[in-house]
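All protein chains of the complex are present and in place, except for one that has been dropped.
Letters A and B mark the chains as written, and numbering starts fresh at 1 in each.
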Amino acid sequence: MKNSFNIVAVFSGIDTLLRGIEVLRESGMNNFIVYSPIPHHDIENVLHRKKSPVRIFTLVGAITGFISGWVLTIGSVMNYPLIVGGKPLISVPPFGVIAYILTILFGVLATMIGFLINARFPRLNLDKNYDERFSSDHFGIQIFCDNSEVNKYKEMMTEVGAIEVRNT
Amino acid sequence: MMTWENVVEINPSDAKKMIIKRGDILKIISKYGEIELPAYDHNGIKEGTIAISIGYGHTDYGRYAKYSGVNVIGLLSSDPNIYSGGIQWSGIPVTIVKMEKTKRLANVSGSDYSYGRNIIETISINELINQSHSNGDHTEGNKLSIYKSHDHPKHRWGMTIDLDKCIGCSACVTSCYAENNVPVVGKKQVELGRELSWIRIERFFEEQTTQQLESNEMITGFIPMMCQQCDNAPCEPVCPVYAAYHTEEGLNGQVYNRCIGTRYCANNCPYKVRRFNWFDYDFPEPLNWQLNPDVTVRSKGVMEKCTFCIQRIVEGKMNARIESRQFQDGDVVTACQQVCPANAIIFGDLKDPNSKVNKVRDENRSRQYRVFEELNTEPAIVYLKRIKS
Partner (left out) sequence: MSFKLTYTQTDLDLTQTLNKPNRWYYVCLILLAFGVAWGAFSWYHQIFSGIGVAGKNNPVGWYLYITTFVFWVGIAHSGTLISAILFLFRVKWRASVYRSAEAVTVFGLATAGLFPLLHMGRVWVFYWTMPYPQMGGLFPNFRSPLIWDVFAISTYLTVSSIFFITGMVPDVAIVRDKVRGWRKKLYSLLAQGWQGTDIQWKHYTSAYVFLAALATPLVISVHSIVSWDFAMSIIPGWHSTIFAPYFVAGAIHSGLAMVILILIPMRNAFRLHAYITAHHLESLAKFLLFTASIVGFAYTIEVFIAWYSGNPWERAIFLYRAFGDYWWTFWALFVCNLFIPQLFWFKKFRRNISFLIIVSIAVTIGMWFERFVIITTSLAHDFDPYSWGLPSLTLTEIGIVIGSFSWFFFLFMIFAKTLPVVSMWEVKEQLEPPKVG
């Protein structure tokens, strides 16, 4: 949802950041992203975003893995039946081990795919509004708005305590 | 059991008295000469005597005989034996001096004793007479399994080995080498424990107390041990690539081309009959002319073992089909069976009630046993207990 203007406000403390987010939400603006060096539960609480769908990917991956394990093992012995050691053709305990391992493997791979898809990752170029201090010890809010609202939000952020506000 | 060289065979209690360990080099001095060779203590020698094999220590007899072992004839007197007129092979007094050297021996056996593990079982005549009743049919055994056993639609190969007839001559071992292109690994490799014989004569000294002999006596027992072709083979489920599998005819198959050489099957075999090709072994001229064209020559990294001469089984079945007749007992004779001078080894189809292998079992029910029965491997080879007097 990109509008024509981006405003980037840099905050040096989490308290000012949280105030900044609160005033934005009070004013009805929800089209912004928050940069932070760490995931903090306060930020998550104040943002009220939807829960991540990555867990669905994990579940689907794990179930696929479990089923594939049984299909692979049972299918392979039915295709080319060989007797070994007097054991039955469909040996449940060993095949269960393989199914268990594939559950975990596919679950992990699906989780990774889910993360990459949802976070739209990996990206080749960084957003030009990204400030290198965001990975270290500063926080940021990037607001997407129309030309007419630029000044309003710039003032809002400065009032709340942003050490730097710029727009592009 | 020694290979590749001769040794001083000495009784263990003598060795203990002189603090001689197996492999210690001894100098043997007689009136006529002295030689140095390693000691090998075993119970087959009477106390107070030593024995040394002749025929070793050649200097001009070809590349394998040369310098193999020590020539013992130098210890003997040149005077003829007063009775026979021949060379005095025995009764020569010698002095033994222990040298401070040891060498690793090309000994194929691990321990000489069976520690009560009932590998070679014996039965006395009295027990035999008293047990004229059936002792159970060992072709089926006690099936302690939660899994059903598989069917054998056409044939089921088995073997009976009569330990009372076996004389331990090792002709079976030699014939197996010849028939199955088993390489000779050489002295160094035997010292490291890598000999490749598919069938071997296991020799154990066992203490026996019987009513007739009133004292403990060490007797020697031997048993030809080869792949038991177990129904519940422990080697099969552990092969990662199905190189070891069970055929429909009850054989434990080994697919050389499929083997990747992880050696788990050999670790799992309780009889330790699976042998590994640690190197590519030579068949130096003219030995390569002796190779059997019906059998593959295995490369390094591949596991091999007795196959009940499967090439002969296939040939026998094929001949029966070519001649448009049913397969009969006697169509297939394994190499070991073929050369055994005592006819101790009988091979045949267990599904045929009239086959010799079944007949011998039926006639000797009370003598039937299988090695390591309690491990539930269900071997296809039944041994008949040796009768001790």
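The rule is simple: a contact is a pair of C-beta atoms (placed from the backbone, for glycine too) under 8 Å apart; a residue touches a chain by one contact, two chains touch by 3 or more.
Computed from a predicted model, the values in this text were never measured in an experiment.
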Practice task
Quick one: say which of B:53, B:114 or B:338 touches the chain that got left out.
Solution key: B:114
Handout entry: Contact with the hidden chain (one of A:7, A:24 or A:84)
Key = A:84
Handout entry: Contact set of subunit A toward the excluded chain (per top definition)
Key = 11-16, 33-40, 43-44, 47, 49, 51-52, 54-55, 58, 62, 72-73, 76-77, 79-80, 82, 84-85, 87, 91, 94-95, 97-98, 100-102, 104-105, 107-109, 111-112, 114-115, 118-119, 121-127, 130, 132-137, 161
Problem - Residues from subunit B at the interface with the omitted partner, ascending - result: 109-111, 113-117, 119, 189, 192-195, 200, 202-204, 225, 234, 237-242, 258-264, 266-268, 270-272, 274-280, 299-303, 372, 375
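In this section, only the chains that are shown with their structure count from here on.
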Completion exercise
Between the Cα centroids of subunit A and subunit B the separation in whole angstrom comes to 68
Practice task
Report the residues of subunit A in contact with subunit B in the complex, numbered from low to high.
Solution key: 82-88
Exercise for the section: State the interface residues of subunit B toward subunit A in the complex, per the touch definition above. Expected result: 145, 147-150, 231-239, 242, 244-246, 378
